[in-house]
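Moving on to chain A:
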Amino acid sequence: MFRAFGWQDLIPLAKGAWLTIQLCAVSGILGIFFGLILGLARTSPSRIARWISTIYIFCIRGIPILVIIFFIFFGIPLLFPGMELDKFAAAVIALTVFAAAYVAEIVRGSIEAIPKGQSEAAEALGLDYWRKLRYVVLPQAMKIMVPPGVGFLIGLVKDSSLVTVTGFIELTQAGNIVTNLTGDPIKTFLVVAAMYFIICYGISRLGRLYERRTGIHINALKLPEPAGL
Partner candidate 1 sequence: MALYFGDLLPFSSLFLEGLWTAVYITLIAMLAGSAIGVLLYLGKAGARRALRLLCTGYIEVIRNTPLLVQLYLIYFALPAVGINLGPVWAAAIGLTLNNAAYTAEIYRAGFESVPYGLREAGKALGMKPAQIVRYIVILPATRNVFPALTNQLILLFLASSIGSIISLPELTNATMTVSNTTYRTIEALTVGGLLYLAVSAVLALASKRAETTLFRWAVSGHV
Partner candidate 2 sequence: MIFVNDLHKKFGPNHVLKGVNCHIREQEVVCVIGPSGSGKSTFLRCMNGLESITSGSIVINKHTLNDSKTNINLVRQEVGMVFQHFNLFPHLRVIDNVMLAPLRVSRISKEEAHAKAETLLAKVGLAQKMDAYPGNLSGGQMQRVAIARALAMDPKIMLFDEPTSALDPEIVGEVLTVMKDLASEGMTMVVVTHEMGFAREVADRVIFMDQGLIVEEGSPEQIFASPQHERTQGFLSKVL
């Protein structure tokens, strides 16, 4: 009933890899957007904003992403009956919810890494809070966000493999399907692993290129290790 693992099996795997990339691109962008807001809230002068984002980050970072995926995938239809979520949307929401918390930590770490003197100098010049952020703090913080941001993207690609539990056919799920056809999980998942490696290693090469170009190399120890294993 099984056929041997062959060249034709690369096609569904490559399609899965492409969907993984799409999934990570969309949830990465959304995650960065919401993460930036959360990170700014985390460092803002408003106590309420600080509290909300602190609690959000604390909760998301303390719960496995797999549980968050289950929560979104099974919970949303229960909480909002009648709402039809397709699998891609559910996966994007789950990864975004998770990614935002990690991006927020990177944003906070980077803002706090900018010497206090910069902020004080801006205030002394009469810049208000938003102008200070816009013209003095963020331009400097953005640069040092990039190296941990690269780590975050790699983590996101790896974590996106967990979306497989929803049945959405990304790279890992494509691997499961090919395994069911060929009965050869070892070859299949070695190829799957190689594809993940190419994506992740590619991202890290880009990151290193950036580090070499700009000479910015931030001590990764001071910032939170982004995303999962």
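How were these candidates chosen? In short, all candidates are chains of the complex that A comes from, given by their letters.
Simple rule for what comes next: a contact is a pair of C-beta atoms (placed from the backbone, for glycine too) under 8 Å apart; a residue touches a chain by one contact, two chains touch by 3 or more; residues count from 1.
None of these values were measured; they are calculated from a predicted model.
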Touching candidate for chain A, same complex, options 1 or 2: 1
Touch list for chain A against partner candidate 1, complex: 58-59, 61-68, 70-71, 74-75, 78-79, 81, 154, 157-159, 161-162, 164-165, 172, 175, 185-186, 189-190, 192-193, 196-197, 200-201, 204, 219-222, 224-225, 228-229
